[in-house]
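Here the complex is missing one protein chain, while the rest keep their positions.
So, chain A:
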Amino acid sequence: MAAAVPGACWVRAVAAALLLGCCGAALAGGVQDQAEQFFRSGHTNNWAVLVCTSRFWFNYRHVANTLSVYRSVKRLGIPDSHIVLMLADDMACNPRNPKPATVFSHKNMELNVYGDDVEVDYRSYEVTVENFLRVLTGRIPPSTPRSKRLLSDDRSNILIYMTGHGGNGFLKFQDSEEITNVELADAFEQMWQKRRYNELLFIIDTCQGASMYERFYSPNIMALASSQVGEDSLSHQPDLGIGVHLMDRYTFYVLEFLEEIHPASQTNMNDLFQVCPKSLCVSTPGHRTDLFQRDPQNVLITDFFGSVRKVEITTETVSLDNDLAGFESNLPKDELATEPLKYAEQLPVAQIIHQKPKQKDWHPPGGFILGLWALIIMVFFKTYGIKHMKHIF
């Protein structure tokens, strides 16, 4: 008994010392954790490429899918200049649309996802496999306007969402061509080799969608699909007023999930993977994270869907270039005419009637006519012999 007490005291002291030590270590670890969190994802800007590949009125739901994702992505902060929206058909202005200029995503016409400020970059016949691959790889003709380009760099996180009709290993574009999973994987590899993305999230909502991400082999790609190989993705709800199905199930539940996300939320990718269980979706959604370097637990939803900027506040002033003051004097001066200008006549009938026909320059005969004449002359000489040339000259 007497020997136990000093032992207990000693144990208690050691325990206390250990506890203090642990606390200290934990505190230091906490600060480091926070600093680590700040630099967790290495991206500085966000891009989104949203593609609807289906044409015709009965594929209304694919356009509604894409537009709903577009709305969510805009709401979370990605500006129109960083979104490439490709819609293969114009449902809002379709003659069969009972409510023109609207595309609804909920039945009873609750939510108009077309709105007043949608910016469609590739519309109608421009949504082709070639244009899609050109957008991804950046091999675009120089005359393409800026809004149609994916100007990402090696610090961009890109969200790619595709919807339409698909099969085992392919996705149908506009009922006339397909893109295969091998082509897509090669396009992503080109993007990686050209350093066009930091991390890529690929979401596909089609039948047998999981086959599209089977062939990826570039790093930093995370993929989600609405159904496995051999399963069909189903549509959600028809609207009897419009007469077609308005949304697909997987996208509907993903959007319900995204409704709760705001720019500051800390929800991570694991929650997104749970989004549509088989009971709700009837198909089994799948995902692929083996190419992704970070743990999905640590990846925020807003890393891809939102445009969260990391801001550094500085208190020192930066002086701009002094030469800017003389910049305005370089504007060209307007040239003044010597006599007053006036408009031309709108319909100068007299001039039109009496104009001389334009003199066409004489060109020597070429092509077919030349060949015909050469044949005739050759036949003539063959028949009558060359000495008869004197009859001509």
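Everything that follows uses one rule, which is that a residue touches a chain if its C-beta (ideal position, glycine included) is under 8 Å from a C-beta of that chain, and two chains touch if they have at least 3 such contacts; residues count from 1.
Note that in this section contacts and distances are computed from a predicted model.
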{"item": "Protein that the absent chain corresponds to, by UniProt name, given \"Interleukin-18\", \"Beta-hexosaminidase\", \"hydroxymethylglutaryl-CoA lyase\" or \"Phosphatidylinositol glycan anchor biosynthesis class T\"", "value": "\"Phosphatidylinositol glycan anchor biosynthesis class T\""}
{"item": "Given A:240, A:313, A:341 or A:386, the one touching the chain that is not displayed", "value": "A:341"}
{"item": "Of A:55, A:106 or A:249, the one touching the omitted chain in the full complex", "value": "A:55"}
{"item": "Residue of A:99, A:139, A:195 or A:278 touching the missing chain in the full complex", "value": "A:99"}
{"item": "Residues of chain A (touch criterion as defined above) contacting the omitted chain", "value": "55-56, 92-93, 99-102, 112, 114, 116, 125, 174-176, 334-347, 349, 352-353, 355"}
